[in-house]
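Shown here: the complex without one of its protein chains, the others still in place.
Up next is chain A:
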């Protein structure tokens, strides 16, 4: 393997830190390297650094499985996979050059390929974690199918470190597509949404679909004959430098995201019609993810608009990070969340308040 990755096991120290904090009831705030510090609510507590716990524990390309320590930088991990012609299919955004795998999985973020390939949690096969009592626990495994016990490793994805500190994660990986290309077409928003969804219902090697307010961008990925056949079926212009385009969408470096105003993420049913909300929008995930930049709009208005389309809204960046960031949960769901938090972290010391103010 041509990619070298630092290898260091600091799990014993992490276990000890959490066990001591549990004893004293002292809150801890986990950081991979802080690239997603903007995201979610601000946590409170003493910092505990995961990034020194890094390295690849096991990687056998033939098995399509990789097991990696949480502090491993995403850039190195992805370079290693690419050197074997493989990838993390959920195309995770890094939001910073040092992003770690732990932070990526804890945040549960996925990129443009998500509707067609699956999400971060879809590719997680197992985890080793430290719960709020300082116990080191292993769930899931390195095999493709596993229903022994509850699926607690997938539960960690998107939990923002509030249920446990991830020590390592096993993931399913896939071969890189033989070829990719992107087709562009100018369309109205309503027509673009309709087309993205009609095409997703047809047997085509679609791997991303985005609309920037003017043009629809469709990415095709797969085998040479598959992509070629789809290209001639679809028409449209070929986008030059399409890798860079999707990289910018994924990392929020596209000019749309260049703003100091609050950025909302609306996760809704993909075929939902254009949303009449003040501000500007960019559509990704074939219609299922709508980015909204708007500075005067009340949170409740955005949330209601998302709810009406079967989804929810999230203040992704900017705005008041101590206010309402995630869509409020129903009373029954909040109770389940609090009881689950209690089940993993009875002292409430892991990233308190990072997800919701209540726990």
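FYI, a contact is a pair of C-beta atoms (placed from the backbone, for glycine too) under 8 Å apart; a residue touches a chain by one contact, two chains touch by 3 or more; residues count from 1.
Here is the rule we go by: contacts and distances are computed from a predicted model.
*Asks:* Name the chain not shown, per its UniProt record: "FAD-binding protein", "Acyl-CoA dehydrogenase", "Electron transfer flavoprotein subunit beta" or "ABC transporter permease"?
*Replies:* "FAD-binding protein"
*Asks:* Of the residues A:48, A:88, A:209 or A:268, which one touches the chain left out of the display?
*Replies:* A:268
*Asks:* If I consider the whole complex, including the chain that's not displayed, which of A:157, A:171 or A:349 touches that chain?
*Replies:* Hidden-chain contact among the options goes to A:157.
*Asks:* Would you mind spotting which of A:46, A:63 or A:295 touches the chain that isn't drawn?
*Replies:* Answering carefully, the residue with contact to the hidden chain is A:63.
*Asks:* Decide which residue listed in A:11, A:98 or A:197 touches the omitted chain of the complex.
*Replies:* Of the candidates A:11, A:98 or A:197, A:197 is in touch with the missing chain.
*Asks:* Among A:9, A:142 or A:251, which residue is in contact with the omitted chain in the full complex?
*Replies:* A:142
*Asks:* Touching residues of chain A against the unshown chain: what are they?
*Replies:* 60-65, 85, 108, 114-115, 118-119, 121-122, 131, 135-139, 141-152, 154-155, 157-159, 163, 174-175, 194, 197-198, 200-205, 222-226, 228-230, 267-271, 285, 288-289, 306, 309-312, 314, 326-327, 329-330, 332-333, 336-337, 339-340, 342-344, 355-356
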